[in-house]
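Structure first, commentary second.
Complex shown without one protein chain; remaining protein chains in place.
All chains are identified by letter, namely A, B and C, in their written order; residue positions are counted from 1 within each chain.
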Amino acid sequence: MPDILAVLNGVSPAWFLIVAGLLAWGAPWSPVRKALMLIGPCFALLAWFATHETGVYGVIDLGPFQLETFRFDSLSRIWVLVFILIAFINGVYALHERNRMTDGAALIYAGAAVGAVLSGDLLTLFFFWELTALASAPLIFAAGAPMAHRAGLRYLAIQVLSGVLLLAGAAVWASQTGSWGCDAIGVDSAAGVMLLLAFGVKAGFPLLHMWLPDAYPKATGVGSVVLSAFTTKLAVYALARGFAGEGALIAIGLVMAVFPIVFALVSNDLRQTLAYALINQLGFMVVGVGLGNELALNGAAANAFVGVIYMALMFMTLGAVLHRTGTVKATELGGLFKSMPVTGVCAIIGALSVAGVPLFSGFVAKTLILSGAHYAHNDLAYAILVYASAGVMELSVLKVVYCAFFGEARHHQVREAPQTMLLGMALAAFLCVYLGVDYRALYELLPFGIDDYEPYKLNNVFGQVQLLLGGAFVFALAVGFKLFPLKSDHTILDADWFYRRLGDGAARWGKAMGELLVHAINTALTAGVARLRARLFNLFNPAGALSREFPSGLMALWTAIMLAAVLLVSYFSPMS
Amino acid sequence: MTVGQWLPTALAAHAPVLLVAVPLILSTPAAILRTGRAGWAIALSGALLALLCAVELFLATRADGAVISYALGGWPPPFGIEFRVDGLNAALLLLLTGAAVLALIFARPSVENEINADKRSLFYSAFLVSLSGLAGVAITGDAFNLFVFLEISSIPTYALIAMGANRDRRALTSAFNYLVMGAIGATFFVIGVGFLYMATGTLNMADLARLLVDMDGDRVVRMGFAFILVGLGLKAALFPLHLWLPGAYAYAPSFVTVFLATTATKVAFYVIIRFSFDVFAIDSGFVVNALTYVVTPLAIAGMIVASAQALFQTDVRRLLAYSSVAQAGYMMLGLGMGSQAGVSAGVLHLINHALMKGVLFMALGAFAISYGVRRIENCKGLGMMMPMTASAFTLGALSLIGVPFTVGFISKFYLIQAALAQGWIFAVAAILISSVLAVFYCYRILVNLWVTPIPEGRRDLAQPTPYLILVPLVGLALANLVFGVHAAPLVDIAETAAAAAINAGTGS
Amino acid sequence: MTVQRDIKSGVNPPTGSLAERIRSHAGLLATIGLGVLVVLGFGLETVLSKNGLSKYPDVYGAYEVLPLVAGVLAIALARLLAGLLHRPADFYERAAGDLEEGEDA
Partner (left out) sequence: MTPHVVLRVVSKLLIPLIIVYGFYIHFHGEYSPGGGFQAGVVLASSIILYALIHGLDAARKAFPPYAARVGMALGAFIFAAVGFVTLIFGGDFFEYTVLHPDVSHGAGQHIGIIAVEIGVLMTVTCVMIAIFYAFSGRSPEIPDGDW
């Protein structure tokens, strides 16, 4: 065993996942793909363990610049570990599914996310950044419906745009500083702002977040699990790398923590509710990054770690529900706990983790960020986070659990989820509980050492429990008095209206106007040569095939115009 | 004259002229012979010999600032016709002949599929003449001789495009369109050369460069420049003078499209570089102004508008043709910067674009042979049916988008760097917008290739892809990857070429 | 294991096991239980510590009330939002042309 570890030392775990993904993509036999989905993460995990020393490995020399593909340090290793873990858990969870496209895509996606975290320079980051976009899109397409297709296209467009922004920002950054390094950047320069926007798109900054609740609910059941895990957490990592301690992030994060709550309450699609809850989670992490002190950064890292697991768990339970009932709409579900008890228990564990109940993983992570806000003497941030954390996040996850598993029973004659799905969920649920109890294991992974921090202090636990009880009480009252906004199946407009309706309308209008304009110009330009054109048309027109060809006359005119332009410019140029 | 390290000295000494003359003389037996196979063999051997000469010349010019001059008929340069090879056109000649060889390997199955048996040997003959003409354009050091070679290369090209009429009669109108446009372009060029001759009394390009240094204010010279730039811009499909190109690429036989897309506009582009930077002094105000205020805006407009046009095409080859116009915009943009870094990036993109469009059009040719596929929606499921070809196509498309580890990324990267050095943020923005558009139009094809299932009944039509297509196709696709990771050789070539273009003009 | 009800008689059975009665009123019981716990919590806090049993000694006041206020606020806002931004479920699909007239999602 030590021999193997020695060999793997310094080999980026990303390659194992990506190679396994490529093989799985090409493999026509389902068992082989399933095996790859389990073996790939195992090898990646081995490589993670094998690399003891922090440092830069896997440097590719490209002549003009060097690509650092494996920068292993205290910040990156925790992200890599959780990405590998979730790839494995997803491998177990997805064992029942027979879809060649999603198997390979999920692995490549995981590998790309790991690679992006491990990249030491902006170019490598860009490469893996775009790879995550490209590899994740099939997870949405695989759902098959035209809606999913369109949502996937929108998702892909936004993700690729983020990558383009990243590349542009990186290029400007490099031209200003002469370095492609992926280190602290700051928003003092235009490059910094571009990079912040690039990261912000993936991190779901307010008004840039719309792809998240748009695309995730339309992915396949398995796909949404993977989607929830990687992209956004990767963005948080990038922010922690480049913009730690950036004051603007606190405000952005607070908005992110608060506004999705309302949307989560009213959206009827439970996966969309979860997507909003995910944005709220991200808000916490962004605040943590913005605060920038060691405690808060630790909190962001810890939150990312446990957040990946419990959000994946929540999506897994909904995936199981979707698998059995074919829907995740709040208005069509209810009372499933009787028929799917194990899934229900897992969902409850996930919800308790999300809410941050003591003894569950959410608690030990979230309390770090709250402490960070407190020690930074940022009372407003603290108050808002408390509001967002205990009180209302609970509303959203409680809603998911209540609507799906309790409440009024609808007529779903369903069986318990498949064994493999249950196993995957159980693994994640175990981690949720284990990390909440044995929190030292989590804290040891954090980028900054915090041996003296103790989450389970009486006042801390008591206060948290009080918060949660209050939130639950309000929820119970609201449900009891039928005040909870759960009336019908509907769509709630969000920022995506701006491009799905306004932008769409503007594009259609622009296209129509543009066509009119081109038509008018063409008519005006070709009036003089219309006769020649008609003659040519008569001569060379086999059944109107020429209609889409441009006549030479138009082009001759262009040539003359261009000649005139060059002549004018060169005629009036000064002598050198 | 530099003694070659590659061919025997007797041949090496005459390599410049052999490069042009061998395809020309071999075109005659190809025209007389009746069988397509023999024509193909002759054409291939002609292209191979030309490639050998090009390699020889390329190696000989690797030394710093080395220039090979060959006086035709023994008449010394300012009076006689001179063939002149430096770092700039040595690279182009290598690209040209290399592309010809690869395209010819691909040609046999493709031509047998698309051209009538009795026309095949004539087809190869025309191709050889065209190759000879293009090589002549690239190699000659005499401005009027360049015009002659331009015509020699163009006329067979019109015929080659018209051969596509077997499959689609629109090839005829396209060829005619191209003929009219090509004639206009060549005429403009020769008018410009006439003006220069009037002003300086010489046709030799090196001599012109020497004389023009002091004639900055001469309006006749400026007229000449304008005509030459526009005439060549037409040949190089500079937006908006590109209207001939989509039809020509879309309806020509596959092999012709592969060859044209990789070489023809590139050669015209080379001539623009040669004239703008070498013959005319780049420090003349009117050259810089024309490049900055006319070529650059048009290049940017082309990058964006042509990409957008590509987005709406339904015919795959037309789509790629519009993309070629956009890519020509990238090269023009590099040129428009007027800096050495810009020209170097432009030349790099020229080479890289040949690599990626070669792959793309070849793969389309393979699809067309196996399934008669022309339209985007007909590509459905081809990823499963022809995995090798579809993978190569995908690689080419990724390269076109500019994904890292492909050549497309390298040249865009250098182009962006050159633009930044110039402080042209708008150019960077244009490159990025165009790249995003490229993502979308490539995506349209790739989704059909890989994601959508195979339509009913197509599986029964399956034919194996001929090895003669697979070999050059996979080779080119790998080249996209290899030079994307190990970019140093191509970058070096491009930088040498740019140095040759710019330093030669400053009187050295 | 649903509760058997005597439909013919038109009335619920007056007696039943305790478990069944709890089950049929689970929601109400849970609400009451939660309310009691919340009140108890505040009481305990007031009794046990001078400054309130706050997480941090220097943070005063019963910020634990926040979730109650916030919850009410959020629900009110959500109802408002639902009223304002409410659209049919297939709003975007119809606009994008995925669905034709008279077709269901």
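In this section, contacts are C-beta pairs under 8 Å (C-beta built on N, C-alpha and C of every residue); 3 or more make two chains touch, one makes a residue touch a chain.
All figures in this text were calculated on a predicted structure; none of them were measured in a lab.
Asks: Would you indicate which residue among B:Leu24, B:Ala183 or B:Leu311 is in contact with the undisplayed chain?
Replies: Of the listed residues, the one touching the omitted chain is B:Leu24.
Asks: Mind pulling the chain B residues that touch the left-out chain?
Replies: Against the left-out chain, chain B lists 14, 17, 21, 24-25, 27-29, 31-32, 70-74, 125.
What we mean here is this: only the chains that are shown with their structure count from here on.
Asks: Using each chain's Cα centroid, which is most distant from the centroid of chain C?
Replies: B
Asks: Where the CA atoms of chain B average out and where those of chain C average out, how many Å apart are those spots?
Replies: Measuring from centre to centre gives 69 Å for this pair.
Asks: Report, in whole Å, the distance between the mean C-alpha point of chain A and the mean C-alpha point of chain C.
Replies: So the centroids are 29 Å from each other.
Asks: So, what's the distance in Å between the C-alpha centres of chain B and chain A?
Replies: Going by mean C-alpha positions, chain A sits 42 Å from chain B.
Asks: Could you list which residues of chain C touch at least two other chains?
Replies: none
Asks: Quick one: which bits of chain A touch chain C in the complex? Just the residue numbers, please.
Replies: Counting only chain A, the residues touching chain C are 146-147, 150, 261-263, 265-266, 268, 338, 370, 374, 379, 382-383, 386-387, 390-392, 394-395, 458-460, 462-480, 483-485, 487, 489-494, 500-501, 504.
Asks: Which of the residues in chain A end up touching chain B in this complex?
Replies: 60, 62-64, 101, 123, 126-127, 130, 138, 141, 156-157, 160-161, 164, 167-168, 171-172, 175, 540, 542, 545-546, 549-552, 554-556, 558-559, 562-563, 565-567, 569-571, 573-576
Asks: Provide the residue numbers of chain C that touch chain A in the complex, in ascending order.
Replies: My answer: residues 1, 27-28, 30-31, 34-35, 37-38, 41-42, 45, 53-56, 59, 63-68, 70-72, 74-75, 77-79, 81-82, 85-93, 95-96, 98, 105.
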